[in-house]
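Every protein chain but one is kept in place in this view of the complex.
Per-chain residue numbering starts at 1, and chain names A and B are given in the order in which the chains are listed.
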Amino acid sequence: MTGQMIFFIIFALIAITGAVLIIALKRISHRVVSMAFSFMAVAALYFLLGAEFIGIIQIMVYVGAITILFVFGMMMTDHRNFSFGPDPRKWQQALSFVGVATLLGLMLYGISTLDMHESTQPFVGSVEAIGLELYGHYFIAFLGSAFLLTSALIGAIVIARKEAD
Amino acid sequence: MVPVTFFLALAAILFCIGLYGVLTRRHLVIVLVCIELMLNSVNINLVAFSAIGPFANITGQVFTLFVITVAAAEAAVGLAILIALYRNRNSIDVIKHDLLRW
Partner (left out) sequence: MIQNAWLIPVFPLIAFLILLFIGRFLKEKASYVGIAALALSFIVSVLVLFERIGGETYTFVIEWITFGESTITMGYEVTALNAMMLIVVTLVSLVVHIFSREYMHDDNRIHVFYSYLGLFSFSMLGLVLAPNVLQLFIFWELVGLCSFLLVGFWYFKPEAAAAAKKAFLTTRIGDVGLLLGLVILFNQTGSFDYGVIYAAVENGLINDTLITATALLIFLGAVGKSAQFPLHVWLPDAMEGPTPVSALIHAATMVAAGVYLVGVMYPLFLASSTAMTVVAYTGAITAFFAATMALVMTDIKRVLAYSTISQLGFMILALGTAGYVAGLFHLMTHAFFKALLFLGAGSVIFAVHHRQDIRDMGGLWSKMKITSVTFLIGALAIAGVFPLAGFWSKEEILASALLNGDGFLFAIALITAFMTAFYMFRLFFKTFTGEYRGGDHDDPHADDPRVDAYGAADVAEADNPRDESMDKEAHVPPAEDHGHHHSPEENSGFMTLPLIVLASLAVVAGLVNLPFMGYPLEGFLTEGLNLGSQPHGALWLAILSLAVAGSGIALAWAMYYKGAIAEDFFAKKAPGVHNLLLNKYYLDEIYTAVFVRPTVAIGRFFWEMDKSIVDGMVNLIGRSTSSTGRSFGRRHNGQLQTYGLVSILGGIVVIALAFVLRGYFG
């Protein structure tokens, strides 16, 4: 077993545990923290794959910005009253579990039967390559995402501000 | 070298956990978090193929950037909606927000 494999298993386990804890924990603040851990593990996996730039962006955006955003969202709503009482939708939970498990089973089976000739050396995507691609071939899409972010910013402000004025 | 299928399997597991959370959690914030988780699992796939896939190239990483962009925008707008909703109906319980019906 190579060292890479060991690291992969460690980070994968952290990511999965964090994801499960998001669902399983009771306190909303604990859940957000476990989300940060999960995202961090994913970032580590990016590094493992040689995609350093993406890994850094992942840490900055997800672990940094989005987690803070969720913390704010949590704070501005009712974060103390974390239990809503008994869930009236027992059958729905069960059905969801069965359905999602089936989906997972299907996907895992499909993945396990995949047979592809993968390259032995990882392709290292440098920041330069990404920049050339982004400002060259995907320039229009890049501008589009800029517009998207701007409009999301304005939209979020418009939606979230008080309606009194 | 870790085979690409391992990453795919991890992504599938994370995706399903996120999906299950979206379908069953009652706290709106957690629903949003789970959506982020699903987007993340997609990113894992993209990066894995970009790095060690059969036709490894940079495009996968570029798309990951776009996905992160969209996810950030979605998180911002989603939280704004959540706050407006909470202000108007004084609850973030998904079950209580059932106006979208016959």
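In this text, a residue touches a chain if its C-beta (ideal position, glycine included) is under 8 Å from a C-beta of that chain, and two chains touch if they have at least 3 such contacts.
It should be emphasised that the depicted structure is a prediction, and the values quoted were computed from it without experimental measurement.
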In the full complex, which residues of chain B touch the absent chain? 19, 22-24, 94-95, 97-102
It is residues of chain A that touch the chain not shown, namely 89, 92, 95-96, 99-100, 102-103, 106, 109-111, 113-115
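The rule is simple: only the chains that are shown with their structure count from here on.
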Interface residues, chain A side, partner chain B - complex: 2, 4-5, 8, 12, 15-16, 19-20, 22-23, 28, 31-32, 35, 38-39, 42, 45-46, 48-51, 53-54, 57-58, 61-62, 65-66, 69-70, 72-74, 76-78, 82, 84, 87-89, 92-93, 96-97, 100-101, 103-104, 107-108, 111-112, 114, 116-120, 122-125, 129-130, 133-134, 138, 141, 145, 148-149, 151-153, 155-160, 162
Quick check: in the complex, which residue numbers of chain B touch chain A? 1-10, 12-21, 23-30, 32-34, 36-37, 40, 43-44, 47-48, 50-54, 56-59, 61-62, 64-66, 68-77, 79-84, 86-87, 91-93, 95
